[in-house]
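Omission of a single protein chain aside, the complex is shown with its protein chains in their original locations.
And now, chain A:
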């Protein structure tokens, strides 16, 4: 530990002319899939192709909230497994992912919202995931900084309390998985852009990159916000994905104040305190397609107005930095995980919007299984993209494309 440091994910190497599998995108999902391919399935001749540096995309910009109280029965088991994997991965990777299972408190501001929460809670409980409906007073006991008075824009009626959720250090996940994958032999090529996928007779034959062509029979696109454009550009497959800018921000670091993740759909705002003491808060998506990661003046103001109301002590705290990232939204707020459909050997894992952090561990595991066995694991089947052709939306969100912040 105290000796000279070595590059965590290997020395920079030449790109080889062929690999057993190529993964486009060195984000959470790409790294996790590579890790499990190597570890669980012995497929170690893998190249991760990353245009910038690992963690450049959503992986390095998210607010690291994890939870398993999703809305539908398809999602709950997947996220639940993901949640349970954090301590296991910490051990396996021998890298502290700093899982803080502080629990999530999702505030409800109306009778209708309480009803909606009840359904989500019942679904969680039915699947053995702990989640409870609590009233405003109980919420205040958990989060003393909450304003439960009537005289705010959206008075708090109660909350959905999900004790096993929390936050994980996002950077640690990226670096830990990269190191873990590299230990098994996975190569990580940064500053390398994937520019095309070659196919022959409906099968993948190669991936083109800014550093030359790589022959391979299997390729996964997991390029976060860029996936939909890449998949269309490279293979002509159109996905019903809108890419929007999503923003988050932090305050100056404080001594412990918030012991849980607090979120509010009505206020479009969530807040949690990182281990560094900063209050991380976010949720807003500009509702028009936008591939920039620029932040906006109105949003930071909105966020301040919201926090002023439901966590008023934060008025005396200062915002320190705001940033933006991309959210690739599907019409039903559930992701697309599919493969071997249009083109043999081609896999995709995208449409993760603002919830692709909490899922990445389990998804990496199953996408790796998918790629290794060439057969879609049962748990991933509902996420096929043909559901949109059949107009069968998944129902992960109740309201009509209404982007809520309850991450």
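We adopt the following convention: contacts are C-beta pairs under 8 Å (C-beta built on N, C-alpha and C of every residue); 3 or more make two chains touch, one makes a residue touch a chain; residues count from 1.
Keep this in mind: contacts and distances are computed from a predicted model.
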{"item": "Per UniProt record, name of the chain withheld from view [\"Beta-ketoacyl-[acyl-carrier-protein] synthase family protein\", \"N-methylglutamate dehydrogenase subunit C\", \"Electron transfer flavoprotein subunit alpha\" or \"TRAP transporter small permease protein\"]", "value": "\"N-methylglutamate dehydrogenase subunit C\""}
{"item": "Omitted-chain contact residue, chosen from A:20, A:45, A:171 or A:344", "value": "A:171"}
{"item": "Residue of A:199, A:272, A:295 or A:359 in touch with the missing chain, whole complex considered", "value": "A:295"}
{"item": "Touching the absent chain when the full complex is considered, from A:15, A:237 or A:398", "value": "A:398"}
{"item": "Which residue of A:15, A:237 or A:304 touches the chain not shown here", "value": "A:304"}
{"item": "Missing-chain contacts mapped onto chain A", "value": "1-2, 4-10, 53, 55, 60, 72-73, 87, 90-91, 94-100, 109-112, 115-123, 125-126, 132-133, 143-145, 152-155, 169, 171-172, 175-176, 251-257, 266, 273, 275-277, 294-297, 300-301, 303-305, 307-309, 312-323, 331-332, 390-395, 397-402"}
